[in-house]
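Questions regarding the structure given below will be posed in turn.
Here the complex is missing a single protein chain, while all its other protein chains stay put.
Read from first to last, the chains carry the letters A, B, C, D, E and F; within each, the first residue is number 1.
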Amino acid sequence: MEKSNWNKRKWSDGFLKGLIYLSTALTVAILAVIIGFILYKGIPGVNLNFLVRNWDSRTTFVNVNKQAGEASTNPKYVPSLGITLEDEDDTVYIKEIESNSPVRKALNMKEQLYELKKSDIITKVDSENTKGMKAEEVAALIMGSSDAAIRLKVIRPGGGIMPMLISTIYIIILTLAIAGPIGISSAIYLNEYAKPGRVLRLIRFAIQNLAGIPSIIYGLFGMLVFVQIAKMQYSILAGALTLSIMLLPTIISATEEALKEIPKVYRESSFGLGATKLQTIRKIILPGALPGILVAMILGIGRIVGESAALIWTAGTVAQIPISLVGGEASAATLTTKMYWLIKETGDLSTASSIAVVLLILIIVLNVASKLITRLFLRKKGTN
Amino acid sequence: ETNTDVTPTTEPTAEATKAPEATTEPTEAAETDGDLSGTISITGSTSVEKILMDMIDEFTALNPDVNINYTGTGSSAGIADTLAGSNDIGASSRELKDEEKVDGLKQVIFAYDGIAVAVNPANTVTDITLEDLVKIYSGEITNWNQVGGSDANIVVVSREGASGTRGAFEELIKLEDAGGLVEDATVLEGNGNVQQSVAGNANAIGYVSFSFIDETVKALTVGGVEPTAENAKAGTYSLSRPFIFASMEATQTPVAKAFLEFAVSEDGQGFVEDHGGIRVD
Amino acid sequence: MNDTVKFSVKDLDLYYGNFQALKKINMEIYKGKITAFIGPSGCGKSTFLKTINRMNDLIESVKITGSITMDGVDIYKDMDAIQLRTRVGMVFQQPNPFPMSIYDNVAYGPRIHGIKKKSVLDEIVERSLKQAAIWEEVKDKLKKSALAVSGGQQQRICIARTLAIEPEVILMDEPTSALDPISTLKIEDLATELKQQYSIIIVTHNMQQAGRISDKTAFFLTGEVVEYGDTEQIFNKPKNKKTEDYITGRFG
Amino acid sequence: MNDTVKFSVKDLDLYYGNFQALKKINMEIYKGKITAFIGPSGCGKSTFLKTINRMNDLIESVKITGSITMDGVDIYKDMDAIQLRTRVGMVFQQPNPFPMSIYDNVAYGPRIHGIKKKSVLDEIVERSLKQAAIWEEVKDKLKKSALAVSGGQQQRICIARTLAIEPEVILMDEPTSALDPISTLKIEDLATELKQQYSIIIVTHNMQQAGRISDKTAFFLTGEVVEYGDTEQIFNKPKNKKTEDYITGRFG
Amino acid sequence: MKKIAYKDNKISKRSEFPEKLFHGIFLVCALASVLSVIAIILFVFSKGLKPFFGDDAYSFLKFITGMKWDPGNDIYGVFYMIAGSVLATLGAIVLGVPIGLLTAVFIAEIAPKKLVAIIKPAIELLAGIPSVIYGAFGLGVIVPAINKISPTGQGESLLAVICVLTIMILPTIISLSESSIRAVPKSYREASLGLGASKTQTIFKAVIPAARSGILTATVLGIGRAIGETMAVMMIAGNNIGGLPKSIFSKIRPLTTNIAMEMGYASGKHQDMLFATGVILFVFIMVINITLIKLTSRLGSQGSSS
Amino acid sequence: MRQTFIAQLEALNNDVIKMGSILELSTNEMILALDNTDTAISKKIIDRDDEIDLLEQQIEKDCINIIAKQQPLASDLRKITSIMKIITDIERIADHCVDISEYIIRLSKLPKVNPPKNLSDMISAMKKMVIGTIDSFVEGNLEKATKVIQADDEVDTYFEKITEELSETMQKDSNMVPQCICYLMIIKYLERMADHATNIAEWITFIVTGDLVIG
Partner (left out) sequence: MRQTFIAQLEALNNDVIKMGSILELSTNEMILALDNTDTAISKKIIDRDDEIDLLEQQIEKDCINIIAKQQPLASDLRKITSIMKIITDIERIADHCVDISEYIIRLSKLPKVNPPKNLSDMISAMKKMVIGTIDSFVEGNLEKATKVIQADDEVDTYFEKITEELSETMQKDSNMVPQCICYLMIIKYLERMADHATNIAEWITFIVTGDLVIG
């Protein structure tokens, strides 16, 4: 065809190609900025303590039995307790603990073992406030007491996300335990049993709607029904139930995808070999769909981890490790809700970003896990 | 490793690491209260959180068998929970409204809080009169040069509709009479957001609890009066309000009662001061 | 030849909802022979085939009247569908081994029917694969995925899987249409081999294939059996004009 | 017959990475004839076909040596691939109309090449559909989706789509393997019709098809052209033992 | 040949009971979704519609057309929020769909495998990031940036919301578009190239049209995500208590934010009004969902025969 | 519809008909030549044989080609296989025309004698058969084919009669032996021609009915 067309084509090709590259560059840039922002703000705050410590500091009174210890030249060393002290910003904390130190056998007010740890801050020795003292002074104070036992008021510093990590895991387990079986069963019903008709349409319509409802509405609903009407209070169960409903469509549709992947001929073959429906489901369909189901679960975990709006008003924002399913002691913040809370209440973007870093890592792990499962599955299925 | 490493700067726990100055004998307190056990659930105001968390920490240290949960849901919700019986104590950062004062509801004022008018440190304005403040929040004054600042639009930052702080603030400056909050005001959830927002915007004005004033924001003097606890307590600083614990007398547990007592005790009050609050006397 | 009737189909009508896919089918299918169904696309071949082992039961909208008897027993009234399907095996168009090892594929049927003993299973698997003329090719990789072999081999594994439940009849729905010519011939030879022991019914689009391997041929058109008779007669001297037209490519 | 050489292939080698898929192909393909490529699966038929319109350019790992000239011009050295492809149209195994209307499908090529005038397009569409012997069947539903017609019709629409760019050569890669016998015959007749105007190269698995419609046949085996000659000779009296074995089904 | 005895009555005796039982269990589970939707509608609507009935009923008209939200003074108007939500969503779609689609094109059609191996997981990561993080990002980066250019002197604005929402819907748009582009049969590409089209022409004239149903679904899902987004938006929208947005730099108060912001604090009628806002949001989402269902079924039927 | 195939069949059919009409021509001319012991016509007949041979070869090839390429079945296959047989018979009949022509030339070199009495009747019977076969092929007419088959007996009877007559003639007049031998051979060929016509008719029956009647 003609030459002029030819040039016009080349020009418009180039333009469109340019747009494509531009868009991609933009997307990648955005991603880089977001990740960069999070890492820049968050990385400095991430360390072992951040991961393993409690969120809040915890004050405890302990009784410690002194031991016979040799005096030392180090004025910060307390031989009778086998610890070395250090001071900073008006506070004195334990810097080192000997292996046989009696503080390892410290007892709290209830005569329970409360082992002191490094970094624990000593704010009172017997009835003496240590505020403003130097380490040497406190050491002297302790050594000055002639009683066999000594009472210390100890503050274990917080600033860690341990409770949220654990709460998040609890909520994941609970939610999947509720939504998993229901979702998988639903998918099996829809894909294997349901006959076209009103019931199926209704169910599909319901699922599609569930999928579209914004999490804030789930939050409203969960707060109203589980927290208030069912009197669960802010609790992991209320949160998990809310999330379960929210996750149903995800799990159902991902499982259904996996089930659909199983060719119809497998079912026919199985029936053709005289298998019953249940046998076919158990022996052919579920094993075949297992990786897909696992991926569905991982997707679910991803959403649980990332969810905030539906959890804030159902599971609360308390940084504690829940010890029951309902009631006050079951209230718990996940990493994400805590992060939100942190920004809103304190404007502390740095710590929030540190949590975000942890979340990012978690999400990367989940993504990689789902990839691996899929690949493993493909390899199993493919030529080998 | 030191504790400052592990505790980021503006976090409640950072405050908590400072040893309380209380001089009461913990030993006695422990011995008298140590046999307490049970759970207390507290919901409500978020403004009281910092004070409350320290009180809880101390109280539970003294009473290891006591478990206290606090969830910051906002004053109104906290009182509503109390009325509905779904918590033990409701925390409020404002006076109870008339409709909330039902029979059997017992309120304990455990602190007063000043509300600081915060602007960006870069702002040249240092003082504001109550009248100007009302005009700014009602939208009558829109430029900083009307109150002695540079020629720049004022960015008005307020709190969400149900905030106790906002309720108290609007009440104290009688915003209602001036026509209510200007429509265009930025509304943010939580003191922290307000603080952040003001810190990030040279032309913003907001209000936060005293405890949120730090180097990132500057508190204006109101009618020439410094926003200090002393001034607030003395009544010369006009923007202050009570912090209240509300509970239903009939269903009150012994632990809850003990906690309420602790809150107004010397020990408890120590934390009030720690966080820029004003002790009740 | 041995002309025992295996299936006797009487006045069979089949509807998918309101659409009548089979119209008054009357046919006797004989033991130890290969019966081929030919006809243009959509004429009801597969439908009829599936009716024989009640695979259509799985489709909700299907309505069947008339009767099919196997060895004199009404398969719809007096026989359990699952039992029927163990007596009437089926091989499909696409080779469709399950995504398991070759061994597990062949052992699937026996296991379904409760056989657990390894030695018995081993024996069944070997016998079936031998019967399906694939033993030599796969005996060293029984534990490998059945999907890792060629299409033609897969199809023979599927046949072995069917043989493992010791059916009396094997239904094949275009078993070679997805295969290359060489694999096709292997399957054809296998079918000819197997008819000694099994009655075989095969649906095929490939007229020559029907001609090559079948003893009897039925020509279907829009749900009806237009002509049914000895394959030789159908291919050389069809009685019906429509059959002739179809066979000589003058159709449509 | 008119024996003008259209393509002249010289010492063509093609590698996919390290795997040599075509080995020293030497062949002259004639104008106005149908040339068929036959051979077992994987022997390189499609690869060679795609080499002729440089469709292989799109595959990263492909390496080609030797030369192909069209009307004396080296298609790899002295011709733009896109230009080449407008001169050498291609029809694929699966009918693959775009999910657009029939009209838009046929007008796709002309539009790509810058023709916008409705009247011109109308004319091209009608002419192409007529040439593809499908006009009568679709003229009343040109605005309907091209996917809404039967497979055989889809394939003819695809042929019309190719004709619309007025190619000189049409490559067909197993154009009927997805079609039923009746549609297959229609396409075959169409091909015979079209060779008056176009040179046609067709890959087919179906030996009889090659026999039926082609003038020349090339038999490929593991990347080599074993025998190339007049179709009649290849089918009645192949020179090479391997060709004979393949043709008579004694292969593999 | 040894006949193996598994053709006895064992099969028919294999009782029908487990089959039926499990059928029942599966059905009940499937109905859980229906139940959930009904429950959500029932509770949210009953609470959300309460203020408009009874003695001191609030005028629904006033609610739906209201330009100010001031619970303290018993003023509950949501129209300006609806406008804000719609504008923000629209903006996000207008920006996000083209960018996302073109990026998807890059990934699916142009990028070499190695690059895809980097970009794709990155975009999946983008999809997995909790919305709160986007909020933080918006607050920390976008708001200050807009602050610098905004005539209002403030960064919290419709523009900020659009930016964040655009970023948030990008992964949805990209990955759905990408998979629908990838799902376009290779044969379409071959056909187009075979007709002498260039690669770019092939992409825009053959591949994208063929993938349009997937792209549309992506768009609708993007709309759903944008309109329903809460936490990220809340931090950056400004959340003014009244007034329609006048420019891109105006603050808005999306419906979701209105709920989330006051939910914890509200009680009584105020709380009911938040549920009422939820009802409005719900209706919006329903409309989008039904559009989506209709669209996919129409496009689906268009794709196949008849 | 298989256009190409049907066209090929058509062409094949036409070729056979063409072969038949050439044969008819030769037969007629042969009769003429025999009547007048005309060497010129005889030579023409002999020359024409190549045409028939070529045609046979062509048709033979075409048949094999069609079988190879088109996979004919049922009636098509019957037709093609029958044609392959029919053309052999046509060619053979034509050959016999040539053979007779050669004897005519031989006769022309011998003293003229009266042809056997029944010869013309035999010829016309044979001619009827040949033409009958060609007609029945063209029309696919089973009846005509049957008639041809039945007519064979008539020709055989004439053959016996004429042999008798010739035997008597030779016994009577030994001078006429060479001529009589020629006539003997000619009637043998005529008889064979009728036989071949019968064969063709049988193949036509097969085409139409599908019943193989090989005798």
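Rule of thumb we're sticking to: a residue touches a chain if its C-beta (ideal position, glycine included) is under 8 Å from a C-beta of that chain, and two chains touch if they have at least 3 such contacts.
Given the structure is predicted, the values throughout are model-derived calculations rather than measurements.
Of the options F:Glu29, F:Glu56 or F:Asp152, the residue whose C-beta touches the omitted chain is F:Glu56.
Note on the undisplayed chain: of the listed residues D:Gly39, D:Pro95, D:Pro175 or D:Pro238, the one touching it is D:Pro238. The missing chain, though absent from the display, is touched by one residue of F:Ile6, F:Ile46, F:Leu142 or F:Val177; that residue is F:Val177.
Within the complete assembly, residues 207-208, 211, 235-238, 244, 247-250, 252 of chain D touch the chain that is not shown. Mapped onto chain C, contacts with the missing chain fall at residues 185, 188-189, 192, 208, 211-213, 232, 235-236. Hidden from this view is one chain, which touches chain F at 53, 56-57, 60-61, 63-64, 67-68, 71, 73-74, 77-78, 81, 84-85, 88, 91, 163, 166-167, 170-172, 174-175, 177-178, 181, 184-185, 188, 192, 212, 214-215.
Keep in mind that, in the parts below, only the chains that are shown with their structure count from here on.
Minimum number of contact steps separating chain A from chain C: 1. Any chain that touches chain C and also touches chain F is listed here: D.
Seen from the C-alpha centroid of chain A, the farthest chain centroid is that of F.
The innermost chain, defined by the distance from its C-alpha mean to the mean of all protein C-alpha atoms, is E.
For chain E, the chain whose average C-alpha position is most distant is F.
Spacing of chain A relative to chain F, judged by their CA centroids, is 101 angstrom. Chain A and chain E have Cα centroids separated by 24 Å.
Inter-chain spacing, taken between the CA centroids of chain C and chain D, is 36 Å. Among all residues of chain F, those that touch two or more other chains are 1-2, 5, 71.
The multi-chain contact residues of chain E, meaning those touching 2 or more other chains, are 11, 14, 139, 198, 201, 235, 260, 264.
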